[in-house]
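Complex shown without one protein chain; remaining protein chains in place.
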Amino acid sequence: MKAINNHYDVVIIGGGVVGSAIARELSKYKVNVAVLEKEDDVGWGISCRNSGVVHAGFNNKPGTLMARLCVEGNKSFKELCKQLDVPYKKIGKLVVAKKKEEIKGLQKLKQQGDTNSVDNLQIIDSYEVKKLEPNLVGMAALYSPETAITSPYLLTIALAENALNNGVSFFLNTEVKDVTRLNNSYFKITTNQGEFITSYVINSAGLYADFIARIAGIKKYRLYPCRGEYHILDKNASWLISHLIYPVPQAGAGGLGVHLTPTIDGNILVGPSNEYIRKKDDLSTTSQIMKMLSAEAREFLPLISSRDIIRSYSGIRAKQAPSSEGGYWDFVIQESATVNNFINLIGIESPGLTAVQPIAKRVVEIINKKERLDYNPSFNPFRKGILRFDEQEEETKPNLIKQDPDYGEIVCRCEKVTKKEILEAANNPLGARSLVSIKYRTRAMMGRCQGGYCQTRIMEILRESFKLSLQEITLKGKNSYLLTGYRSNKENKSCQKKKLLSLEEELLV
Amino acid sequence: MKREFICIICPKGCRISAEYEGTDIKNIIGDKCLKGKDYVKNEITNPLRIFTGSVLVENGDFPLVSVKTSSPIPKKYLKKIGEITRRIKVEAPIEIGQVVAKNLVSEDINLIATRKVNIINK
Partner (left out) sequence: MPEKEVIIIGGGAAGLAAAVACKQKGIEDILIIERGDYLGGILNQCIHDGFGLEKFHTSLSGPEYAQKYINQVMDKKIPFLLNSMVVNLTPQKEVIVVNNNGLQHYRAKVIILAMGCRERTRGAIGIPGARPAGIYTAGVAQELINLKDYMVGEKIVILGSGDIGLIMARRLTLEGAEVVLVAEKLPYSSGLPRNINQCLYDFDIPLLLSHTVVDIEGNGRLSGVTIAQLGKRGGIIPGSKRKIVCDTLLLSVGLIPENELSREAGIVLDPITGGPQVDERGQTGVPGIFACGNVLQVHDIVDNVSLEAEYIVEGVTEYLEGRLTREPEIKIELGEGLRYVVPQKLIYRKDTIFSFRVNQPGEKKILIFEDGKKAIKKKSFPRVNPAEMIRVKLSSAELEGIKILKVKLVSL
């Protein structure tokens, strides 16, 4: 979408979960907001790739923004998900000590949690661990009943859609190339899709926030990519655990350790690893880490087998701490000291997802202090997602099909996703059009056959819905074309039934 | 050159080695029956294959009709025939065995349909 009227009050660079949450928060006021996102869809940086955990807040150093905003975010997360029609489940977490020496670490975590005002933390012994998780191997555990899970991609999409519905403009496939000051009041943002003029810039560019800051003249930030690889397990293995299972964290590590996450959709995630890498866009999985993940998972759950793995993927954390140091630096959420009205969000790694609403509120507060924003009376906090046919009550299903027969055609067999849901996903309000966009919105292609049955059907639906040429059907936008063209040459000689071609001349080889 | 063939005439799948230069056969070792020896000889001097492919359909309930040559053809023509199938179209309805294109080689060999395609009322 080319910027026609390209003057905004606020431009948010980065359409991840943070940028979308800020957009939604701003749309509660009478502000003209645009979100610029370089990928084909929202959330394709860090937001869609993490474990989807709503942390309780005991992992974070007391007194930090991370700690405070995490606890705040955890407490209001259920309500946020309810408004946005995003799944949420408070399944609780066990941080498990496998050796006696690790129990001290559990006590430290509990202390930290208590200081941070996390509710209901308890240290339990091996007998109680066994009661909660019969298949688990562990000496003792810190039990956090307040830890929950959600869908990080559905949340990102929901925040963005609600912001869009409340008047925010989203520009996908829009990559920021330059940010310059026009005068004291305005910035000019140059992108591959045209220019934007704005009073405020919010830099929520995730992994590339340091780059965006730098092109605006702010050189003090540096982000180090720290990759986390995951395995996704077949739903047939889901009976193995019912809580989040974490190891006791190691000091100086880039992450929280290889854990087991029952996802809100019913799979188990194994991971993530944490590995400082050189290139920010290197999302490869590696053979050593994949083996390590399986081995570490089996230390907790001996019943896990590599035959349970249906897919492996990775996400990249934006870390401020260099690899020599590891660990966590606190969130940076502040207006630049040198560039007026330029607000930076730097290093929003875990618990960024949990803290997303408090983070957004904090950003709006920064602007509100300067501008005295007026409320938007028509702000609607509610957003309805795509109705999942398979999750409906049995009695309502026949009526749904009667109303719309497309509910009667199951396209993704593994996840039981209907054609109606695929169509709704394809026609999403943000205008995202790739296979992965449909995947995140419906779960199609996320099952054990990984698109073996549904991929061709979804491609066909995309092609018909948008009259795409074959090369325009993509996996994930940009260069990820799925087909090179038709097999046959489309300008063909027509063959009348009576007149058959004589082709002898053709065969002079 | 020397090459080992896996005979496909019967399920035994005998391994037969042959030494040859172009179509000039020097010797054959490992053949257990005449059919096997003949198979290898033919493979060297005049290999024949059934071509299978598909052709676009107009007005059919299926976009493509699968086709095959009605009898084996010289192996060297396979790619060329593939190319031809990309350039022609047939109109529905189509019955299995119906000739879709003919006279592909001098001995009157045709492309026949291997799929039934019904006509669609537009």
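Order as written gives the chain letters A and B; numbering starts at 1 within each chain.
In this text, contacts are C-beta pairs under 8 Å (C-beta built on N, C-alpha and C of every residue); 3 or more make two chains touch, one makes a residue touch a chain.
Note that the structure is predicted; figures quoted are calculated from it, not measured.
Peer 1: Would you mind listing the shown chains in contact with the chain that isn't displayed?
Peer 2: A, B
Peer 1: In the complete assembly, which of A:N184, A:S324, A:S378 or A:N479 touches the absent chain?
Peer 2: Checking each option in A:N184, A:S324, A:S378 or A:N479, the one touching the absent chain turns out to be A:N479.
Peer 1: For subunit A, which residues touch the unseen chain?
Peer 2: Missing-chain contacts on subunit A: residues 232, 236, 281, 283-287, 290, 306-307, 309-313, 394, 397-398, 401-402, 405-406, 408-410, 413-414, 416, 418, 448-453, 455-456, 460, 470, 474-488.
Peer 1: For review purposes, identify every residue of subunit B that touches the missing chain, sorted by number.
Peer 2: 5-6, 8, 12-13, 47, 49-54, 56, 62-64, 66-68, 75, 78-79, 81-83, 86, 96, 114-116
Simple rule for what comes next: only the chains that are shown with their structure count from here on.
Peer 1: Taking each chain's centre as the mean of its CA atoms, how far is subunit A from subunit B in angstrom?
Peer 2: Chain centres of subunit A and subunit B, defined by C-alpha means, are spaced 51 Å apart.
Peer 1: Provide the residue numbers of subunit A that touch subunit B in the complex, in ascending order.
Peer 2: 487-489, 492-497, 500-504, 506-507, 509
Peer 1: Can you tell me which positions in subunit B touch subunit A when the two form their complex?
Peer 2: 54-56, 58, 76-77, 80-81, 84-91, 99-106
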